[in-house]
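Dropping a structure here in structure tokens format, bear with me for questions.
All protein chains but one are shown at their positions in the complex.
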Amino acid sequence: MALDTVAIATTTPDQEQPFAALGLKPDEYQRIREILGRRPSSSELAMYSVMWSEHCSYKSSKVHLKQFGDKAPHSDALLVGIGENAGVVDVGQGYAVTFKIESHNHPSFVEPYQGAATGVGGIVRDILTMGARPIAVMDPLRFGPADAPDTRRVLPGIVAGIGGYGNCLGLPNIGGEIIFDETYAGNPLVNALCVGVMRHDQIKLAKASGAGNLVVLFGAQTGGDGIGGVSVLASETFGSTGPAKRPSVQVGDPFTEKVLIECSLEIFAEDLVVGIQDLGGAGLSCATSELASGGSGGMRVELDTVPLRDPSLSPEEILMSESQERMCAIVEPSKIARFLEICKKWDVTVNVIGEVTDGDRLIITWHGETIVDVPPRTVAHEGPVYNRPLAKPEYVDRVNAQVLDLPMPSTAAEVKAAVLKLISSPNMADKSWVTSQYDKYVQGNTIQSQPEDSGMIRIDESTHLGVAISTDANATWSYLNPYEGAKLALAEAARNIATAGAKPLAVTNCLNFGSPEDPGVMWQFAETVRGLADGCLEMGLPVTGGNVSFYNQTGDVAILPTPVIGVLGVIQDVRERTPMSFTDAGLDLYLIGDTKNDLAGSEWAYMHNQRGGQSPIADLQAEMRLIELLLEGQSIFAAAHDLSQGGLAVTLAEMVLHHDVGATITLTQEIAVALLSETPGRVVVAISPSDAEALATLASNHNVSVTQLGTTGGSSLTINDAVIPLDELRIAHTQTIPKLFG
Amino acid sequence: MKVGVVTFPGSLDDRDAARAIRAGGSEAIALWHDDADLHGVDAVILPGGFSYGDYLRCGAISRFAPVMGSIIEKANAGMPVLGICNGFQILCESHLLPGALTQNQGLHFLCTPQTIKIENTSTPWTHDFIQGAEIVIPLKNGEGSFQCDDPTLAMLESEGRVIARYVGENPNGSRNLIAGITNARGNVVGLMPHPEHAIDPLTGPTADGLPFFSSILSVMVGK
Amino acid sequence: MAKIVVEVMLKPEILDPQGKAVAAALPRLGFTFAKSVRQGKRFEIEVDSDPTPAQLAEVSRAAETLLANPVIETFIVKVEK
Partner (left out) sequence: MAKIVVEVMLKPEILDPQGKAVAAALPRLGFTFAKSVRQGKRFEIEVDSDPTPAQLAEVSRAAETLLANPVIETFIVKVEK
């Protein structure tokens, strides 16, 4: 195809262009023509189409996400908020921490290993871009039924891909989730979180300012990978036979990324960049337009200078390529020599591809001809915005009205059988088959990882300052009530930080939903965002960033609304943290918080194929009192473990198995409800008997109820008269996943 | 005592190894793969990681780094060298140690606290252990299965050159449960599991790995 | 006894980090012959007797489903003596 230039575009206004094939709607194409006052050149069309895709432009979600700003609680800790590659939080002692979660759902369905691997690679670059050293990753995952053939295909590949990439980067994996549900069949969710740390004065932003400064592309060469991949793929509905479009898959090169990280950190340490942006979805289109748009607007790029892996690529393809492991920096001319030197030391490919200019246009040339001449803000930040129709779906009232009909164990034999059944179900079973494929020790700062409630990383060896992170979502509650579901996930993540003794500080989120063109899905989304924004305001936790993944559906069946909420907290001395389990016999176990009949949306209900009833209503004031109690009482807790999926039964089983120390429990409430209900806002703690009074005082000060459950010790989990030997419990808990996937 | 830690492109556990050296009472000196100068160190540790991505075979490319030329020369003259995980792989590829490390029998990367038994305390890296001690340190690798031919295996066993052995189920298919070996002279040691991640129970499973880093001081200064 | 060989290579447009690493290492060792290197897999399959066309077709099916990943790889089935 002959080169289409701006000059040609001006003289051939009526030439037909394949905008629809590139995912643009007629009115969007018309708007581009209005912005430019002519038809776009083919390169401009390529840029607009990827940048205005759902994935890059947030066109369906923007109007809702605004609430995170509008309802933002005041927070002294927030150093960089939404809008940059990742938010940055002050954790004290001059340290800043940045964290963000992102989805790579669709690519991971197409090619599980590479899809998941490049998902990790992408989020790590977002964190690096902020100026931070990445220090850990997490991976909340969702799959179809554990025994479905497609799950057997995708799960091992996804797990190996996350491990393969993260391990090779030397990033400890400190947590995640693995949940099975039929709605994810054919549409697994691969969300990846990365956290990084830097000093306050090292924060970097994505902006190109200062005319005459150089635009520098460094890292991998550009190839034909995933042209239109992430953006188009993540913006397409899957047909029942697989993805509608099958773009070439991106292959990750973690070694190149590891070297890129070290090289970038050395460049940052010498203060050699004015602005920096990673190349992710939409590749150079995104990086150049966002950098220019973040600065004063003027930039000139000579596309011929981009180093290519495949010399036959056209300029449109170069602009859209999503080749991994690339970064784009803005560098003052006086600093370029040193910049190039550091790249040489690390053997990193580097090229000056352009410069910042005085004007307000992004101009890209190819063999001397101008192929792009656009106002960069219109590409990067002023894309289309949709107020999509939304309507409460018909199912909501219907399922909310359903009355659950569940077996309620009462005899000792029934209780024992129920606990063993629950603890061996794929969702509740031990996940070490997965997590043992992840390096958790590298960097030597991991304080907590799976199966603890949260991951915890030491960030200063001398002061013992640390951060903790948890990610949570209860998609069934979100299905029953998306507004409450979002708040409940937020509360759970915050609680999971606090059980360890860390103070919640900030929130990130990954909103995984079906098609935004379905008003019912859009309603779920809107309710979720409203719930999360209200919840964050009430709890005083700012949303620092996140990601939206739409079109997660197979045919017309959408996944459960799955808002994965990540909460980051700070702990002053990691040596003082509270672990999830006890090593000693003779401790007293208490339940903090009330248990109501909350079986709707529970694991027990799911195991009996029931997804009806009403989700619990989040009581965030109670959650905050519980968090305060946990933080204040930290010194008396020998162990603290959150109650969530699987209720008290699962929490107790996990605690006794962790160090092989049993417990004897006496329950006075109706035993099925006591064990299986999933009422939020509850924690089991272990204390020395001599601290009973201190706990009672804490409880009354914070207006939280506590109930003594029993004592630790022995080689069984005994609940009233049901005796479950630890060996039996362990076999039930640990055999499920290896049997399915080993 | 100055102990050098080599950083190759893709090394991951170099900082952790340096921390462990300091915890063991010595000074850690950073060495760079592209610099043949050993900066006067008394001993060298080749740390874990994925040098050059471990794309071809683990350690196959690193073996040719300029720094390795100097290390091979000094090792042959008796300088203590410890290769951990990827470092062990590099030592085998360099032929400082016999055998090779191949893909785990389970085909997966495996990260787990692993019990090993120390069987040779005469090397400068294992001197501070009690013969037969069972310790728990992390094992984490994808290619940790020690393989060699029968005569080599017989030689290693008869000369007491197996310095550590896995206890319990074979985690990766290594012949004779071998977790670590030494050269004929006893100064070069390769170890698959990671003692540098077991110097403090706060961040590792135990502090059992510390003697690997204190031994060098006892041997070279203490005696 | 006969040997069927399946050779699996990444599609040309797909990044091959392994081949790249080898290509970069060769000149450092003084080997300058390679313009580019691609790394793939080779499966040697022992079968009972000289394979029939039907059997080879089955091997191709196995290659497609198990030995190669058609999303990113291509393969060839051969008989070797």
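Here the chain labels run A, B and C in written order, and each chain numbers its own residues starting at 1.
Methods note: contacts are C-beta pairs under 8 Å (C-beta built on N, C-alpha and C of every residue); 3 or more make two chains touch, one makes a residue touch a chain.
Since this is a predicted model, take the numbers as computed values, not measurements.
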item: Contact set of the excluded chain (shown chains only); value: B, C
item: Residue, one of B:Thr7, B:Ser51 or B:Asn104, that touches the chain absent here; value: B:Asn104
item: Selected from B:Leu91, B:Cys148, B:Met192 or B:Ile216 as touching the chain missing from the view; value: B:Cys148
item: Contact with the hidden chain (one of B:Ala36, B:Leu56 or B:Met220); value: B:Leu56
item: Residues of chain B (touch criterion as defined above) contacting the omitted chain; value: 56-57, 60-61, 64, 92-93, 98-100, 102-107, 145, 147-149, 173
item: Chain C residues touching the omitted chain (full complex); value: 1, 4, 7-9, 19, 22, 25-26, 29, 31, 33-48, 51, 55, 58-59, 61-62, 65-67
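Quick note on the criterion: only the chains that are shown with their structure count from here on.
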item: Pair joined by the larger number of C-beta contacts - B-C, A-B; value: A-B
item: Distance between chain centroids, defined by C-alpha means - chain B, chain C (Å); value: 34
item: Interface hub residues of chain C, defined as touching at least two other chains; value: 17, 20-21
item: Residue list for chain B, restricted to those that touch at least two other chains; value: 52-53, 55
